[in-house]
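A selection of the complex's chains, in situ.
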Amino acid sequence: MNDASIRTLINGYRQGYSLEQPFYTSSEIFDFEWQHVWKKYWLFAGTTAEIPKPGDYFVYTLQNDSIIIIRGNDGEVFAHYNTCRHRGSLICLEEKGHAPKLVCPYHQWVFEKDGSLFKARLMPENFDKSAYHLHPVKITAVGGFIFISLSDYPPPINQLETDFSPFLKPFKIDDSKIAYRKKYTLRTNWKLIAENFRECYHCGPAHPEYCSAVIGANMKESADEVLAEKKVDWQNKGLATETVEFTDQSFHFAIRYPLRPGVESYSLDGRKVAMPMGDHTDYDAGVVGMVVYPNFWMDAVSDYMWTMRLTAISASCTLLDLCWLVDADATEGKDYNTEKLIEFWRITGEQDWKLCENNFKGIESSRYSPGPYAPAEYDVVKYIDWYINRLKEGIRSGRNSFE
Amino acid sequence: MNDASIRTLINGYRQGYSLEQPFYTSSEIFDFEWQHVWKKYWLFAGTTAEIPKPGDYFVYTLQNDSIIIIRGNDGEVFAHYNTCRHRGSLICLEEKGHAPKLVCPYHQWVFEKDGSLFKARLMPENFDKSAYHLHPVKITAVGGFIFISLSDYPPPINQLETDFSPFLKPFKIDDSKIAYRKKYTLRTNWKLIAENFRECYHCGPAHPEYCSAVIGANMKESADEVLAEKKVDWQNKGLATETVEFTDQSFHFAIRYPLRPGVESYSLDGRKVAMPMGDHTDYDAGVVGMVVYPNFWMDAVSDYMWTMRLTAISASCTLLDLCWLVDADATEGKDYNTEKLIEFWRITGEQDWKLCENNFKGIESSRYSPGPYAPAEYDVVKYIDWYINRLKEGIRSGRNSFE
């Protein structure tokens, strides 16, 4: 597939219908969207809860790029390409760890946390260390969420910061901890997971546990009355309630919606599963949901937060990294039980992963043809519009930054 | 490799010599033959014995296409592409099963056995269901053998039906059952298996068990006398005996040949292994052998039938699905013992799979050059001629149907 046929496909997009096959299966489209979506936008990397102390680091791998995310001496976060400036070796070999200085395991070149070259053994007298800083990656932390961008000129993120902060503040992510993490490698296109998380047309038949916790998820009942009532309570407690909708130019979304009356948390029996997080003092904050295109989904209830980092590996392969966060003061066995904490989203998630893999297999058919989205899938249409507009921008600009 | 070099290779075919390397190893040639052989001809999918009741189905996967083969309400068979007309999900997730209606697991669109859309939840009033029939696949059943074609205009199959019916009738496949099935994924080109099954030049040294059952397979003795004698017996019993030879335009073959005197069945000790199938009343029907290009081989003795469905996965990978059929009234443990039933063809087959894999590995060599077929390999030459003629047709037509 050459540029002209990519252009034809993009321009032939028919709103209200699922995308043509190559958007889900073609490696050329994948490369194109990697350039114009993934390398241009902000990507969720993790939370500050994962690297509480200076020198704590973790590594995020995006295609061939391993990125070191490390906490600096003054609490700030840095991101560097994990490739030594001498002969290119990986510097950090583990997925996470602690390093007072970053030392290349091959010939022991030593870098500071901020990426500057501290020492290179046996190099000539006139060797200019300042020319061998680790290659930097753009990074920002928003209320405990760490976003990086592989672009040197990423889109502005200040509106996201303004919009997310009031929702995130009560959770005090900096004072939370990772109770559990789980990875899934799925044989599906990353957009099918994104589509799945933008509609509840499938929820009734597919997610009995989820529907038992969330009013209206089954498309058979209205949540309006409960929502109206709850909104007053939340506002009285100072909790953010105004939905942040996607706009044509934005890439983030936030919402607070109610649990079914009597339900305290996302759990199989509806009961709480941990102590309230951060500033929360009860189990009545509903659900805070957040999305950042292209790779971040989050759902938080009063007692825990569930983050989903999506990483596109290829047109047919997607990696999911899931984290369950609880208050830093919560003790496993006493304040929460890990299995109880995670089972709601483990079960609901695994129902979705299977749907998304089967969706992909069917789309691979030579006779797959785009079908009509149901009215209940209006948010999927919005998402696909956003995606197609990014590709159109890519065609126009030919560049992968907001320069 | 571009079209011009494919054309040059095809036109350079030297009759009497094995094919040039790219016919066995090149993915471009594979794509070309997929278009002009596999997507144009009839492919054996399975037997009606596998889906006795309305709603019984099995799935056959060809490249990216999953095909549902399902028994209809009136005993007829339907074939559909296994991709939902809503957002493309697989509908049938299992290799075989039973379904009164075909329900997509994602958003519960419901299709009839004949592929028509019965119900789509929450769609608008004016939604036209008749426009969302499952994409159909051509299908026909011949004496219990189910053939499908991925072409909308496949070649006529009536001559095959006429020729096969008298051979198949006594086996009553509709009243038989699958006693055992076994899959092999081989690292070899599909044509090397086809070649292997069109010559017995290798049988003497490679297949001691087979040679002990079949006169002449070792190329050291004549079967003429026994055959002449047997033919009279068979004709007296009303059994078909006239060999159906491949012609320039046909793609099917049938033969009846004798077992070694005293041998009752294809078994290690020459004894019968099951009750006679269908209308057979003794163990004296010899062997019925059938071939349908490009993917079907069958050998049947009085008491069981062995079918081989060959599926090309790539230039270097071939999938074999083997079935052993016995009379529906036969009971395992009483009328037959599975291990005794299958061991003859399991052993003989595995000898061949190994030969075919080693043949492929040697052909991959940069110095492989086509060698001369031995006189005993005349049927391989015939097969290769047929294959090359299909590719030549492909060059001429540029289309993958008989339109």
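Residue numbering begins at 1 within each chain, and the chains themselves are lettered A and B in the order written.
Keep in mind that, in the parts below, a residue touches a chain if its C-beta (ideal position, glycine included) is under 8 Å from a C-beta of that chain, and two chains touch if they have at least 3 such contacts.
These numbers were taken from a predicted model, which means no experiment stands behind them.
Enquirer: Could you work out how many identical chains the complete complex has, if 2 are displayed?
Expert: The number of copies making up the whole complex is 3.
Convention: only the chains that are shown with their structure count from here on.
Enquirer: Centre to centre, by mean C-alpha position, how many angstrom separate subunit A and subunit B?
Expert: Once rounded, the distance between the two centres reads 48 Å.
Enquirer: So in the complex, which bits of subunit B are touching subunit A?
Expert: It is residues 63-66, 81-91, 93, 105-108, 120-124, 127, 132, 135 of subunit B that touch subunit A.
Enquirer: What does subunit A use to touch subunit B in their complex?
Expert: 18, 195, 201-202, 205-206, 219, 355, 358-359, 361-369, 371-376
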